[in-house]
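Apart from one protein chain that is not included, each protein chain of the complex appears where it belongs.
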Amino acid sequence: MKRRKEVRGYLLLAPAALLICVLILIPTIETIYCSFFNYRTQMAALGMKFIGLENYVKVFSDSFFWDTFWWTIVFTAVTVALELVIGMLLALLMTKKIPGQGLIRAVVLVPWAMPAIVAGIIWSQIFAYNGFINNLLSALPFVQENYPWLGNESSAKVAVMIADIWKNTPYMSLLLLSGLLTINKEYYEAATIDGAGRWRQFWSITVPLVRPTMMVTILFRIISAMRVYDLIVAMTNGGPGGSTTTVSMYAISTYFTYGNIGYGSALSVMLLLVSVVISLFFVDSLKSRVR
Amino acid sequence: MKEKITPVKAIFIAFLVLYLLAMVFPLVYLVSASFMTEADLSAIPAKLIPSSLQIRNYVTAFTRQPIVLYVLNSFITSFLSVFICLIAGCLASYSLVRTRIKGKTLFLLFVLAISLLPTITIINPIYRMYSDAKLLNTRIGLSIISAVLDLPMTIWFLTAAFKSVPVSFEESAEIEGAGLSTILVKVYVPLLKGSIFSIGIIDFISAWNKYLLSQVLNPLEKARTVVVGLTLYQLEISIPFEIVSAASVITIIPLFVIVLLFQKNILGGLLDGGIKE
Partner (left out) sequence: MRKAILVIMIMLAACSVFAGGSSEKKDGPVTITYYGRPDVELEREIIASFEAENPGIKVNYVELPSSSNDRLKTIQTVLQSQGTEMDVFAGDACWPAIFISAGWVEPLDDYITPEVRGGYIDTMLSAYTVNGRTYGLPFMADVCALYYRDDLLSKYGLTVPQTYDEILEYSKIIMEGEADPNLYGWGYIGVQNETLACCFLSIYWALGGPDMVNEDGEFTFDYGIAEKALELMRSYSFGEGISPAAIGSFDTTTLRNNVMAGNIVFDTDWLSGYAKYNGDSSSVKGSMKIAALPTNGAIGGWGLMVSAYSEHKEAAAKFALYRSSYESQMKALEMVDQVPTLNVFYDPETVPAGYEYLVDFLAPLSVARPRGITPFYAAISSRIQIEASAVICDMKTPAEAVKDLEAGINSVIG
């Protein structure tokens, strides 16, 4: 019986494992393999030349890579943190019975349902030289000239982060909501009887109980924030002066636009390694999930 | 129960109202731009209200590209993708949470780790595989790959959900002689409806918005998805924002309806008051 149950367990896991191995693992191995070669489309006729770790050595001395790397980290940290806070507030709101609740839920989700390219175009229009932000500001008496929001390093970075928060907070709040929904209401009822306030209840019931979901949500948001591409490409194309270029944008243009498959693969693998390191921080809270 | 409005609560409400306004503004702008003329959009300073309500952009959006076909393709692809994702995900999560197999943590870490690579860098091998398997330009092909890419996330969230169901529920069903499929369908699915719908919506939107993948794997019109279709309205270096807006609104409406329909299911899960033991 026990043996049969174990076999059954593996069988149940098989479809997912098989799909993932064939369609992600094999291509991933190929990417890692390519990262040890000098392989460029411009020299496709010459084929691939094994160069060991040379691409990785180059990554470490590539100052543009480090620029994109630190920006990616800052972008990820800021957007995920704010998305978590706002997302939690929205999720809590969505559990409340208020008039027009269904509509609010649906409207809240629209930004996230919108293709990143379209979102990027809208936000670039809003932040444009003759766009709405400048329109609003020009009503103020002390504002003389339109401000180049996307033509200045720090304001372009802030603009991109605002757009990302706008777009991805719904994702965060929907997942947090799915966690909130598994909490037994009786806990709150008991706490209310004990005289615990809202704030207390939030920290001693909601947070601990929603924590497993929250940690996973944060982790997956971090992973996808680190790979942000379409939105920034549509908004700033990595500018001004390359300051909003993320690692994945750099990797993708190296791979496709520059045709340097070997180095582009090495850059992607670097991103993979960073993501692995980050997810290690989460391992402790994740382990509990299968025990 | 009547509640007093405390300062904290007032700030909370003010913040939410502000956030919701800020959140809605780009959407209002999109809808408004979809009614504007080229002259409205090139005006300085930018206009928020169209000079007249004309639907020419919508007509152009429908006639210049077969957008209805694209929306249909996106729907079929995304539904199939959610379907594959949820089935494979539920089975795997059940197995990880409720059976005694070895290497559970390892498997979870493994699916997490391989989901960390940017999709685009594995697109070349996938393209070759699909070319050999004759899966290019098919909706099923695109839905399989997009399901697989979302599978790690789905599994991670569903394991959390499955874990929240007390084992005793399953045991009592087992004693009554229920088989595995019965247990899954009769015990877990009803209990986890809310979570499963949430994940389903997430997978759906994520499949819907896969841009590069669908552009490279499904370049032919017959299987092209709407996200790719939207970019085809641009013919030269400047973007015809009025037409792209109209097309975007056309695309968002069905999604909006879906979410409206599905959110009742999430709500259903909520009203049940969580899982009682």
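Per-chain numbering from 1; labels A and B assigned in written order.
Basically, contacts are C-beta pairs under 8 Å (C-beta built on N, C-alpha and C of every residue); 3 or more make two chains touch, one makes a residue touch a chain.
Everything numeric in this text was worked out from a predicted model, so none of it was measured.
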{"item": "Contact set of the excluded chain (shown chains only)", "value": "A, B"}
{"item": "Selected from B:136, B:153, B:196 or B:243 as touching the chain missing from the view", "value": "B:136"}
{"item": "Hidden partner chain, touching residue among B:21, B:39 or B:55", "value": "B:39"}
{"item": "Positions on chain B contacted by the hidden chain, ascending", "value": "37-39, 42-44, 64-65, 76-77, 80, 83-84, 87, 91, 123-124, 127-128, 131, 134-141, 143, 179-181, 184, 212, 215-216, 219-223, 228, 231-239, 241"}
{"item": "Contact set of chain A toward the excluded chain (per top definition)", "value": "8, 11, 15, 41-45, 58, 62-64, 124-125, 128-130, 145-153, 233, 236-243, 245, 253-254, 256-260"}
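Note that only the chains that are shown with their structure count from here on.
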{"item": "Distance between chain centroids, defined by C-alpha means - chain A, chain B (Å)", "value": "15"}
{"item": "Of chain A, residues touching chain B in the complex", "value": "2, 5-6, 8-13, 15-17, 19-20, 22-28, 30-31, 86, 89-90, 93, 95, 101-119, 121-123, 125-126, 128, 130-132, 134-135, 138, 166, 169, 171, 174-175, 177-179, 181-186, 199, 212-213, 216, 219-220, 223, 227, 229-230, 248, 251-252, 255-256, 264-265, 268-269, 271-272, 275-276, 279, 283, 286-287, 289-290"}
{"item": "Chain B residues touching chain A - in the complex, by the definition given at the top", "value": "8, 12, 15-16, 19-20, 22-27, 29-30, 33, 44-46, 48, 84, 87-89, 91-92, 94-97, 99-101, 104-105, 107-109, 111-122, 124-126, 129, 144-145, 147-149, 151-153, 155-157, 159-161, 163-164, 180, 194-195, 198-199, 201-202, 205, 208-209, 211-212, 227, 230-231, 239, 241, 244, 248, 251-252, 255-256, 259-260, 263-264, 266-267, 269-270, 273-277"}
